[in-house]
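Since the structure comes first, as C-alpha cells, the remarks are kept for the end.
The complex is shown incomplete by one protein chain, all other protein chains being positioned as in the whole.
Every chain is named by a letter (A and B) in the order it is written, and numbering of its residues begins at 1.
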Amino acid sequence: MHDTMSNSRLPRRESVSTQEVRQSLMRPLNERFIKTWRIFWGHRLGRVGFVGLCILVLIAVFASWLAPYGQSELTADALAAPGAQHLLGTDHLGRDILSQLLYGSRISLMVGFTSAFISAFIGVIIGATAGYYGGWADELLSKVTDVALMMPVFFLILLVLTLFGSSLLYVMIIIGFTIWPSNARLMRAQALTLRERTFVKASRLLGESNLNILWRHIIPNGLQPVIANTTLQMAGAILTEASLSFIGLGDPNLSSWGRMIFEGRGYLTMGWWATLFPGFAIVITVLILYFVGDGLNYIMQPDRRSGGLS
Amino acid sequence: MGVHADTSPLLEINNLCVDYLLDQSRDGKERLRAVDHVDLRVREGESLGIVGESGSGKSTLAKAILRLLPTNGRVSGGETLYKGRNIYALTREEFRRLRWAELAVVFQQAMNSLSPVHTIEQHLVDIYRVHNPGASRDEVRERGLELLSVVGLDKQALQSYAHELSGGMLQRTMIMLSLICAPSLLILDESTTALDVITQNQILDEISRLKEQFGLTTVIISHDISTVSETVDRVAIMYGGRLMEVGSVDQVLRKGVHPYSRALVHSFPYLGDTRQRIEGIPGAPPDLTKEHSGCIFVERCLDKREICHQEVPPRVDVQSEHYAFCHYPVVCQREVQ
Partner (left out) sequence: MLQFIIRRLIGLVVIVFIVVVLNFMLMHLAPGDPISILAGVDHPSQTMVNQLRAKYGLDQPLSVQFKRYVGNLLHGDLGRSIIYDQPVSKLIGQRLPPTLLLTLTAAVVSLVLGILLGTWSATELGSRFEGVISTVSYTFYAMPAFWLGLMLMLVFSSILDILPTSGMTSSRHSYVGLMHWLDVAKHLVLPVTTLILIETPVYYRITRTSILQSINSNFVTMLTASGMKESTIFNKYVLKNAILPTVTMFGLRLGYVITGAALVEIVFAWPGMGRLTLDAVFRRDYTLLMGVYLAVSISVGLMILITDVVYAYIDPRIRYE
C-alpha cells in the first residue's frame, strides 16, 4: 500500500516489547484512577457518603470494643428510657439498645455486601451474555430479565424462606437471587455498545474465543454502571432484610436492626426508643449508601457541566 | 444568480466576538473565545457559505446571529445587524417576531430537532400559529402540502413521527418547516453533513432551486468545502474563530491567497486530478481558551514567518469583495487548480 502519510513525524520502531506495552497501558490506568478519585471527592454527597461508609465499616469491625454491653447481655433494667446507664435505653428483655445497634451493623453490612455481590455476579453474567451474543440468547435472557423485573419478588422471597427456613445465609442468597435484573439490564446495554468497539472486533479477528472476550474485555469495561447500581442494591437489600425480619422471617438468632423493630413493636407506646433507634440506624445506613451511589453516578457521567458547550 | 445591487446588506456582522464562559473551578480556565472579530456582509438574494473545520466557530456564529447561544455563551464585542437593526438591541418580544418570519434555520441532525412524540403536522401547526395566531388546521395543512411538494415529500410525511422518516426525508421536512413562514434569510447549519453523498447532492440542489424560487438569502455552514462551493455565490473561510479569507467561490477556491484556503483546496481530490499524493494539513486546532497574540493559524502554517507569531494579521484586500487576513498572502501566483 502506498504510504500517503508523508507528513507523519512518528519515528519508525522495529518492534515493541510486551513489557513496554504493558507499562504504557498501566501508567494511564493509575493516572486515570487518581483523576477519577479527584472528581469523586469533588462531589459533596459522594464525599459525605464515603466517609460515612468508612465509619460504618469501622463500627462493624470494632463493635465489640465500642459497645458498652455484651451482644445479647440481659440486664435487669427492662424497657428503661434513654439515660446515663443506657444511652439509648433498653428493650423489653433488658438488652442495651446502643450495643445491639452496634453489633447489628455487622449483620446489615454483611447482608448488603453479600446480596449485592450475588446479584452483581448473576446480573453481569446474564447481561453480558445477552448483550454480546445477541440473537436468540439475547431474546430469551431479556424476556427472563423483564419478567423478573416486574414480579413482586418480596412475596416469592416470603414463600421460599417459609418453605426452606430463614437463616441469615438463606436470606442473603434469596435476596441476591431476586434483585439481579437491574444489573443484567445495565450490563446488557454496556455489552451492546462494547461489542461494536474496534478493540473487541480486533480481538475476534485475532482469534480470541468469545468467552475470553467476554471475560477480559466486555465485562471489565462494562462494569461501571453496575458498580454504582450495587450501592443502591446494598441499600435495598438492607431494607428488604429489615422487612423480612418485621414479618418474622429474619434470622431468629440474630438481632438485626429489623428484628429489633419487630420485637419492639409490641411495646411501642411504653418503650418507643426500642423501635425508633433501630429505624434511625437503618435510615442513616441506607442514606450513606445512596450518597456513595450518587457520587459514583456522578463520576460516570461524561457531561457533568451545566450549560455545556454545544 | 440574482444578486441585487443594493447598497445596504441584509445581514451585517461587524467585529463580532463570542465567548463561552467556563467554570473556572472545574476547568481551570475562564473563557473560550469561539468567534473573534468577524466581519461579514450578506446581500439580499445572495448565498454565502461559511467553511471551516470543527471548532472553527462557524456554528457558534450561526447561533449568535439567531440569538440561540447557550446559557454560558456571550457576545462580548461587535454587533449583528439584520436589515440595519441591531439584533441584540431588540427586546425578546421584538426579536421573537423576527424569528422564523424573517430568520429561519435548518440544523444538522434533523432527527434530534423534532419532538419524538409529536407528528410533523403538529410541529407545523404550532410553528405556523406562532406568527399566524388563530390560523385553522386546514389552512396550515394546505400550506404544508404546498411546501411538501416543493421539497419532494409525500403528504404521508405530515402524519408521521420523526423516527419513521429516513435521514433525507427528515432533512427535507426541516427545510419545509423552515420555509413555512416565508423567511427572508435562511441559515443552514451543517444540514447535509449527516447524509449520504447522493442525498446530500439532492438536498443541495433543492436548496438552490428554492433559493431561486423564493428569492431566499442563504447562509450555508459546512466543513465540506467541495459541496458547499457548488451551491453558494460567496465563501468565507474560518479557522479558530477568526476569518481567514472571504470572496466569491471562484476567487477563494481558484485564486485563494491565504495559506489555509490554499491548503484546504489542496486537500481535496477532483475529477482529472493527476496528483500522486494528497496532503492534509498537519497539526491540530488551537486551544481557544488561551490568548493568541499572532495569527491563529500560525502553528500549522507552512509559510509562516516571525511576524506571524507576534501580530494579528491585517485585512488585505485583493480585489473588491475579496479579502484575506494574512501577513504574507500568496498573491499573483498561478491559479490553484
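Definition applied: contacts are C-beta pairs under 8 Å (C-beta built on N, C-alpha and C of every residue); 3 or more make two chains touch, one makes a residue touch a chain.
It should be emphasised that the depicted structure is a prediction, and the values quoted were computed from it without experimental measurement.
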Residue of B:Asn112, B:Gln213, B:Ser267 or B:Gln310 in touch with the missing chain, whole complex considered: B:Asn112
Omitted-chain contact residue, chosen from A:Gly70, A:Gly83, A:Pro220 or A:Gly248: A:Gly248
Of B:Arg41, B:Arg99, B:Arg262 or B:His327, the one touching the omitted chain in the full complex: B:Arg99
Contact with the hidden chain (one of A:Cys54, A:Val147 or A:Ala202): A:Val147
Residues of subunit B (touch criterion as defined above) contacting the omitted chain: 66, 68, 96-101, 104-105, 107, 109, 112-118, 126-127, 130-131, 161, 163, 177
Missing-partner contacts on subunit A, residue numbers: 147, 149-156, 158-160, 162-165, 235, 239, 242-243, 246-249, 258, 261, 265, 268-269, 272, 275-276, 278-279, 282-283, 286-287, 290-291
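Keep in mind that, in the parts below, only the chains that are shown with their structure count from here on.
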Centroid spacing, where centroids are CA-atom means, of subunit A and subunit B in whole angstrom: 49
